[in-house]
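Here the complex is missing one protein chain, while the rest keep their positions.
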Amino acid sequence: MSCVRTTSLLLVVLALAACGSDKRAGPAPSPDLLPFEGLEGTLDIAGGTAHIPVMEEAAKRIMTAFPRIRITVGGGGSGIGIQKVGEGLIDIGNAGRPVKAKEQAKFELTSYPFAIDGVAVVVHPSNSVRELTTQQARDAFAGKITNWKDLGGADAEIHLYGRDEASGTRAVFWKKLLAKGAVATSANVVKSNGAMKTAISKDEHGLGYMSIGRIDDTLAAVGLDGVAATQETATDGTYVVTRRLFMNTRGKPSELAQAFIDYIGSPEGRAIVAAQGYIPLATP
Amino acid sequence: MSPTSGRTRGERTAELLLAGAAAVSAAAVLGILVFLAILAAPAWQGAAHVFTWDWRPFHGHYGILPMVVGSLLLALTALLLALPVAIGIAAFAHGLGPRRLARIVLAAVHAMTGIPTIVYAFVSAMLLVPFVREVFVHGSGYSLLSAALVLSVLILPTIVLVVHAHWHSMGKELERTCAALGIPRGRAVLRVLLPLSRRGLLTAAVLGFARALGDTMIALLLSGNAAQVPGSALDGFRTLTAHIALVVATDTQDAAYASIFAAGLILLLVAAAASLTARRLGAGNGRTEAARAAPR
Partner (left out) sequence: MRRLGDRVGMAWAWGSSLCLLLGLGTLLVVLVTRGAPAVGPGLLFGDTAPGDAVLGRAPVFDGIWPALMGTLALVALACLVAVPIGVASGIYLAEIAPRRRRALLDIGVDMLAGVPSVVMGLFGFGLILLMRRTLAPSATTGLWLSALCIALLVLPYLIRTTQTALDALPESLRLVGPGLGFTRWQNLRHVLLPAAGRGILGGVMLAVGRAAEDTAVIMLTGAVWNAGLPAGLGEKFEALSFRIYVLAAEYRDDMQLAQGFACAFALLLLTCGLLASAHLLQRSLERRWKA
């Protein structure tokens, strides 16, 4: 008997909760979200892993205000972003590097840069090495220097971490810091900026590189040639290993994709970009 | 119409449908094989590039031989670790242990076949890798040692169940003979059953090897994925399966891209060879066991 009562009570509560949502609890959507009014359908986003927190937060706000819109966010790396959007498998392909001429010739993509981001050498917070010269960094990643004591640290083996082939972070780091030089094949390969952060924050002797926007206090950025690796130095041009973050569409974007791109460039979108650690660009 | 030869049209249709379903199943294998061969074609044309020892795609080197070695090395190490333990467990379940405990052990082994490989991979990435890094001076913990240890656990039930099924099929007669000769049960397992079961052990080993070779998630999360031939058990390396998962993201026209289809084809051929070998060795004894134990 009491079982039946509990069940019916539960049902009533569920029904009430469901009814409540019709009025969309919470404040009215901000003006920057208004262009999504009346739109519906799915927007598939994938690619650059530095972008993911920004995309997720934007998707969360849009979908909460307009439940008929469905936004999926995948990772994979810049290479996958460009390839998949070029093949038409997704609507927006993110990349942490510009589209290469070869890719452009094949896919005819439109790029929307929306943020500036640096790529920094990172170590475990307990590591005393916080400063390297460009040459030291090159030698370490090439596997010529294998002990932290040769970089001014403790006597311990360097555990190298690098990124996968699809990574835009890797492409930028390799071009701008390593000058397209050798990279040790003994380096562990991780698949995203998030994975690099997790790996280095757990490995006391780890050495890797990642998007400055995603660095927090679980790991430490290493300065290069006397310049600290921060978004400020990246913006004013003193830190050189920088890139822009792009969204890419094939040809003209769909209405929903266009609205999303506009939203990332709106004041609210730029606030999200800034809150996730990147320097928003004026208009995407 | 006599009941033996007479078939209504409905029955004939039903029979055709059943045959059709079987044909679909068989066609699937051929389809996959041919399909991968076609997609890997660019790799065969550039075989001189793909079958080399150097994977540095940014410098134009697309060799997957280190991954071939990595896959084989990992699968063999895992097998070597798992085989003795599996035989021990099978012997325990088959007479060396007290009956009730043996039953529990066997149930546990059956339950293990249901543990998802991603669960092993996740727990080990969180706990085993840091442990290996702390204990040994060399290496980051992402290593042949970590991956092989976990993979050996994954393939353990495969081997135990196949060995168990084999012993089971060798029959009561042998057991009765031993009992009649006054050989205690435990001793019979060690001195009679074990020496007589080379074939069963070999089948179990082949199936376990195939299962190890085909696994992706453990290698992907624990091997470090460095494209090199490991110099020691503490070095990172990359398997063919992990290579596919990592590189599938790149440019579709690239030689790197063709290399993953070549990797897929190699895996498929080795797996096919393994299942044919197991069949010839007489895996028919433990058919369900073998199906359950198939590589993933």
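Just a few scattered comments:
Going in written order, the chains are labelled A and B, and every chain counts its residues from 1.
Here is the rule we use: contacts are C-beta pairs under 8 Å (C-beta built on N, C-alpha and C of every residue); 3 or more make two chains touch, one makes a residue touch a chain.
The structure displayed is predicted, hence computed values, not measured ones.
The chain not shown here makes contact, within the complete complex, with A, B. Check B:A78, B:L156, B:L201 or B:A227 against the missing chain and you find that the one touching it is B:L156. By the touch rule set out above, chain B reaches the unshown chain at residues 3-4, 6-7, 11, 14-15, 17-22, 24-26, 28-30, 32, 35-36, 39, 84-89, 91-93, 96-97, 101, 104-105, 108-119, 121-123, 125-127, 153, 156, 186-187, 190-191, 210, 213-217, 221, 241, 244-245, 248, 252, 260-261, 264, 267-268, 271-272, 274-276, 278-279, 287-288, 290-292, 294-296.
By the touch rule set out above, chain A reaches the unshown chain at residues 13-18, 20-22, 25, 42, 44, 46, 52, 56, 59-60, 63-64, 67, 70, 72-75, 87-90, 190-195, 197-198.
Note that only the chains that are shown with their structure count from here on.
Distance between chain centres (mean CA atoms), chain A to chain B: 36 Å.
Listed in rising order, the residues of chain B touching chain A in the complex are 55-58, 66, 130, 133, 137-142, 224-228, 235-236, 238, 246-247, 249-253, 256. By the touch criterion given at the top, residues 76-77, 79-80, 82-83, 87, 102-103, 106, 157, 159, 161, 164-166, 174, 180, 183, 185-191, 202-203, 205-206 of chain A touch chain B in their complex.
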